[in-house]
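Missing here is one protein chain; the remaining ones are kept as they sit in the complex.
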């Protein structure tokens, strides 16, 4: 069996990946980076509008006051302008320069106040004096500015004019979803939060990656249906779960994506189940990536996997990131900007997700049709050419492992893990052995 | 939620511990240290008498000749005096100076004998020439003296007068027990051996610690009933088991204590079951103690856990020690004296047992009443104040873990282990969440 035989089936993985996917994702992330998002408001709508230029996104609006499990959709927040002026009329802090300058959900204010009073409404990072922090106060009415500590220290004792031209009114929470229909109704859920303002990695990177994944998938045949959810963190995921409670049973695998554009990690936090196929598939992809991944057991703090993995749902949903949230100095600061993410990192993250999809789609159980002793490979042209071709040697081992373990009790992923071979190779050799009549497919593996 | 909320439930653990408990235990150990105990006789009675000054101890006398499983209660041994005199009439070995000088259960003797003859009846420790060994011969009639090897080497070749004024007659085996009645008949067994003569750590320390634990518990409400057994090693435990065979089924957790006053270890030897709640509870306490404990799997050699864990009983009883028996030079020698134990070590040992009791008493299964998505903690005042208070952060994590894992399949100890948080914190946060209606108690955990 030559290399060409092994590779002659165009894998889903190969169809999902394009040459320029990293640059495409970066460009979209850069496009949505300046938008001032929050958990509600026009910033979310504008972001979903950009996504909708690539995929047939369905946008949902849920009115303020709607009960979603233990929560209630809050009032909608929008902001037009904000600044702090000194006595000379200079804008020393200007929302137009960075939307991080205003604490998200700040109530409107227009006042002249003393430095002492102003200081009660300012957040800084003393340990990172050049950076603006990202702060929110969704459920407690308040207002505040965020600024570099260095600037804060230099503030004169004078009277300041502060303006936050925001509104907090009955309105809607907005989220978008896109469903790629596969051969079955079993679903794979991909979820990214769209509530952070100008933070490039967290989570313009995740939003953009999923948009291109959905866009690429649109033209392909898949076994599973794929649902892409772009929603505000926490309240958005809770809203979606509340409105789709009964159909969550269709979700067989799922991933939350955030911070996929930096060069750290990659990091995978397992689903609460801990050994779901999505956990095994992503860990398998990571182990064969040539990178040095960090695998974390589930813990109930983080992104929207908190909701998907709450005990009443316990969905098989993990969290994929590059650097781990909270573990890097750029996290939730103005340093999480477009310089922090790179197209090559985005491309690598995208490929890891494509590898994972390849495992999920290909996972199946086969049975050896000649289980007593080894079948004679030579007479079927399945023996490797003489010589030390490493791929041929690995393909031969894949063949022997498949024949030995295809007893109805081991799936392709089981075999790939046991043989320590890439799933893609095990899967393509399985197709070859099936063509030769040595394997028969027992069942797909819906989990 | 501030720190005060977390700590406002006075835990059983706190009620068990007193400021001076280490000194109290040391004083009692020192009081009983000089008494010449053996597996029978007045030394045991006198020791139980001292214990009885603190707790309402019930003393049992079992006649010589009584069958207890494969064993028979031996004759009772008592001793009044013993010495070796040289030709000048000097007592070169004197029982009055150390009761270790006479092998326990030595038969009476009064003779004049040559050095050669005498040497056949002397035990020394050539590798520890300054120390007197501790020796017994319960089931083979014999007599012997124990002495420092240094002194033994200097013995002159002359005629010696040896006296052992002992008696070995029909009598009784004596043991004491104290039962603290809890809300249920399910029992926790604490057992210490009272058969060793002047050995401070082994086991005056254990006897004294258990006496103070029982004394302190007397005033408290507990879920379990607590049985404290003070009995001679091996034959005493066997006697108690033979006389209480049917009620052993009440024992849900148990510990043998010995050598709890030195600064080594701590050491925990698991019950034969290996993963009983007592094993997990004590290991949990040790892991959060700041010490570097040694955890041993069960093995059928040691103290009375040998009997409790014999296959016909297989009770969930482990062994708690500081240094491991046999692993220290002082073991079974005159160096195991009052200088070897210290009140601060005794206090630490006591607190570890109190921590363990706290786990056993508090262990329960709760269910999240709002299992679908996370409940909104903020509107219930359960969110931590802004800032880096480490205890608040841990308490918040405890809250999230409790909500996530309280699905009926995980107990508080399961959650504490998984979250790597002290049981006391998990337990008190569970009470808080129960008050807020977010958790409901499914059942206590009787094991």
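All chains are identified by letter, namely A and B, in their written order; residue positions are counted from 1 within each chain.
We adopt the following convention: a residue touches a chain if its C-beta (ideal position, glycine included) is under 8 Å from a C-beta of that chain, and two chains touch if they have at least 3 such contacts.
It should be emphasised that the depicted structure is a prediction, and the values quoted were computed from it without experimental measurement.
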**OP:** Decide which residue listed in B:238, B:319, B:405 or B:439 touches the omitted chain of the complex.
**Re:** B:238
Original post:
Taking the entire complex into account, which one of A:403, A:416 or A:429 touches the absent chain?
Top reply: A:403
**OP:** May I ask you to list the residues on chain A that touch the chain which is not drawn?
**Re:** 368, 370-376, 378-379, 397, 400-401, 403-407, 419
Original post:
Since one chain has been left out of the picture, which residues of chain B touch it in the full complex?
Top reply: 68-71, 139-140, 234, 237-238, 241-242, 245, 272, 299-301, 306-307, 309-314
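Here, only the chains that are shown with their structure count from here on.
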Original post:
Between chain A and chain B, what is the gap in Å from one C-alpha centre to the other?
Top reply: 54
